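A single protein chain has been omitted from the complex, and every remaining protein chain is retained in its original position.
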Amino acid sequence: MLSRRDIFKYLAGGGVGVGTGLLLGEVNQRPLETLLSTHIPPEDFAPGMDTWYNTLCRMCPAGCGISVRVREGRAKKIEGNPGHPVNRGGTCSLGQASLNALYNPDRLRSPMRSDGEGGFVESSWDEALEAIAPRLGAMQSAGMGGRTWILTGGFLSSGEEALDKFGEALGANILRLGLDTPATELAAAKAMYGFSGLPHYDIGSADLVVSFGADFLGAWRSPVGYSKAYGEFRQGGDGHRGYLVQIEPRMSLTGVNADEWLPARPGTEGALALALAADLLGRSGPDAASVGWEDLPGALSLDEAAALADLPAERLRELAERLATAKAPLVLGGGAAGAGANATETLTCVAALNRVLDAAGTTVRPNLAHAPRYSALSEIEEFVAGAANGEVSLVIVAGVDPLHDLPDSLGLRGALDRAELVVALDSFPSDTASAADWILATDTFFETWDDDISLPGTGKLSVTLQQPVQKRLYDTLSVTDIVLRLAQRSGGALAEALPYQDAEAYTRSEWAAAWTNLGIQDDFDAGFRQVQQQGVWVADLAEGMADQFSDDAPAPAAPSGPQFAGDASEYPFVLHPFQTPGLREGKGARLPWIQELPDPQTSVAYGSWVELNPSTADELDLRDGDVVEVSSQAGAVNAPVLRYPGVRPDVIAMPLGQGHQANGRYAQGRGVNPASLLAARSDDITGALAWAATRVALRKTGERVRMTKTSGVSRTLGRQILGPDDEH
Amino acid sequence: MSTIRDKLREYRTAGYYTEFEYHWTMAVDLDRCTGCEACVVACQAENNLPIVGEKLMRQGREMKWLRIERYWDGEYPNARLNFIPMLCQHCDEAPCEIACPVFATYHNQDGLNAQVYNRCIGTRTCAVYCPYEVRFFNWFTYTWDEPLEQQLNPDVTVREKGVMEKCTFCVQRINRAKDLARDEDRRVADGEAQPACAQACPTDAIVFGDRNDPESAVSRKLEDPRAYSVLEELNTHPSVVYLKNARKPLAGGADDDHHGDESDSRASREGARPTWERGHDPRSGPALREGETPSLQTQQADTVA
Partner (left out) sequence: MSIGVFEAARSVIKGLIIAVLAIIGAYIGHWAHGAILNDYTPVQPIEFSHEVHAGENEIPCEYCHSWAGRSATAGVPSVETCVGCHKGLTEVRDKPDVVKLFDYWERGEGIPWVKVHDTPDFVHFRHKPHIRGGVECQTCHGPVEEMARVTRRVDLNENLRMPWCIDCHTEEDVANGRDCLTCHY
């Protein structure tokens, strides 16, 4: 049956099989892996083990202390530094994602020179410094330093101090830019508490918090620090549960978590606060004598205020009752309430309410008397006018992105175009850097030295040290390094003012000088080493270091009514731009983890949207995903509609932070930037940009898009997912 | 053969272990939770979760072991939004463990619901069985734009196409803590093993620890009268326990309109003590009843015609 021929066939089949198996085995070998030895290991090198460095998070001005987990010389994970007084071990989504900035594929890897046609070519530090320093030297010797403008942010750090010294020695102008600056809050604290600094709000020990627009759990000032306090406020050890009332036109993350959300008409917050203060003064409750005011002339009655703010009078009376009976009340003001045309007046009334409640001095306390400085709109206008007249020779943009973050209506783009030479110090090709002649690639905060005075603080003086946690990935320098090198190369007063070799030497000398000034006589090296380990240096505010609150401020005047750029008949809606916890003013957009993070309230990722009250949307026949054109006096953008039950019908809300024209693959061309809609309107008193004082119109385009949104059914449908119903 | 069949039946029984060496448990205080999503990014960073991109995210293929779910209550101006962090509940009687044909998901001696990537063959049955919708399938081998891959955690496997994955309670951190404890010949102390989400949480809403230790922070949380489990009526005995938000319910806002046909499940809840108090017979098997409860919010993106 089995022929010889068949046997050969079978054998051949089997043989081919064995061969194939052997080959498969060979192909399936695990790929060759190499084990690279170190040349000289750093003293803290431990393969397969974690090394932790305490340093500073620079993603926002809050200045949280972080511990970075480093493995084999690469930063792997951010944790909060439990010993840091601001964040006490907590972090936020943006801080967690900051590693995306370090390892971002679109980070600049060397200095770049504009090719004049919108592109950039790689260059070297020698070439870059040589293109700038001689110009500085010439300006310096000719006494023309005023033709240089330095655009920077508002950190209180040694690095900013170096820029200050640099600008001073040169005689240059410095603009401190930011959209949501504390300028109006500082003015109000000065007016009501007689205190020149940002007060410390002790949310944790309050039993009632009333917040006028301050989204302190989301993106306002120091969200992590306030969140830590909020945890204690809600479920503290002593068993009391604090009560939170949020008054704002659009439900922010804080509004979501509040016990009561009161959608007051934008711009009426001051009148509300004053009416509450007057009502409390009228009662025998809070000690009228301590505040020194008999009554508050110009204050509305609660009913009148309720009508003005479009709130039920009943709710306002309840709130007054709560305030009158609370043991440790605290009133906050900020966000959009601190960014209207009457912002300073509004926040002054809020501060006055704190004084009437005797909160000033208890739950609102003096902090470090050290005010961050911010430029008023008029100074920015001065710069723009100077550029138009050809009086600006050099612009140095240090780590800020005003072309994205600030309204187009300020005319900054035109000013940068007209300036002779624009040098951007940035780690990314941001919108502003992309408009520069040179981009000097800077380190991320993981790679260099600096520090930060915690503001808003902790009631203590705490300075966080920023130190490199790993080697530089690319051919970059820190802003301080660049400033020092430019100063050295330019010679003259500049070189004298900044005689330091690098950022490390400079930072150490600043600390040594500060400690000497404070009369700390300890061994500096040992002390500094300890700070390097702990990541932060905390001192109780010694007598005289903190201004005390004075209690002789006169009663506040009635705030002026809400005012907006744009006529109500033409532009029926008030635009409410807001920051999300991840994107903030725009720093989060380049980080893929943040782009992919659903917005807390709406679950939208990867884009922009326009929040409309469902009733408004019904009136305009708009469904989720319908693209509308939002237009103001200043400009227009198109974005899809999202029906949001937490926004007033006469307000539309849009998230800030997207709509970058550059800034790498994750940010570029994604979403729209509501800052481009904002009119160049300022707060009446401080002159700070009023970013919540613009009216807009809506137009249905007929286009429709599918938003990237993760949540489906948004009701529990009786499933008791949020806990068993109490009433059953 | 019969022994194999017996063994199979034994392993197939949810709650295979009569007692756990450690009983890792998480308590989430919804009164503290603000929905800020720091935990979501912390989880992504710790566990090498891929960046799937806008297109896949729109298709509902987001990879987030921990997500914040949002539930609205009422209408403007009495609208209220509630957040609840949702992650693998590490059920002591997990439906997914019964489902897997290759035992790639099972319960271990520490009360963890394990997912073994190298065993998983990608049938996705477990994801269908999971009532919490917290299992994620790798439809693709995801890559990182260079040099983002330098951030990857060397202690966590990078998964590839065809593998199911989910929250592990950061088992790499638990293992590290256990290793350090072994050095000193002691048990892991309370607070020593912290998953990334708990460590990041800025309001300390997430508490993690060993339920076997009556002194641990998480054991004390379980005694809170606000404690409950999500979808308790399914008898999955989750290791994630939520503490109900203590806000007063919205006046007239609770979604009364939707209470319709749930009298059945409410009846089963009445008289039921919380899961963590109830001693349960580990061999009894889960009391799943057909068509009892609609599943949670799904990962599907809204579809727009």
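Some points to look at:
Per-chain residue numbering starts at 1, and chain names A and B are given in the order in which the chains are listed.
One rule holds in what follows: contacts are C-beta pairs under 8 Å (C-beta built on N, C-alpha and C of every residue); 3 or more make two chains touch, one makes a residue touch a chain.
The structure presented is a predicted model; accordingly, all values stated were derived computationally and were not measured.
Interface note: of B:Trp65, B:Phe83, B:Tyr106 or B:Phe137, the residue touching the hidden chain in the full complex is B:Tyr106. The chain that is not drawn here is touched, among residues B:Asp6, B:Glu149 or B:Asp179, by B:Asp179. Touching residues on chain B toward the chain that is not drawn are 21, 106, 108-110, 112, 114, 116-119, 155-158, 168, 171-172, 175, 179, 182-183. Interface residues of chain A facing the missing partner chain: 6, 9-10, 12-26, 30, 32-41, 46-49.
As a working rule, only the chains that are shown with their structure count from here on.
Remark: chain B residues 29-32, 34-38, 40-42, 44-46, 51-54, 57-58, 60, 62, 67-77, 79-84, 145-154, 196, 199-205, 226, 228, 230-231, 242, 244-249, 254-255, 258-260, 262, 266, 269, 293-294, 296-304 touch chain A in the complex.
Residue ranges on chain A touching chain B, taken from their complex, read 48, 71-72, 74-80, 87, 89-93, 95-97, 99-100, 102-105, 217-218, 223-224, 227-228, 230-231, 234-235, 241, 251, 253-254, 256-257, 259, 261, 263, 473, 581-582, 592-598, 600-601, 603, 605-607, 613-615, 623-625, 645-647, 649, 665, 704-728.
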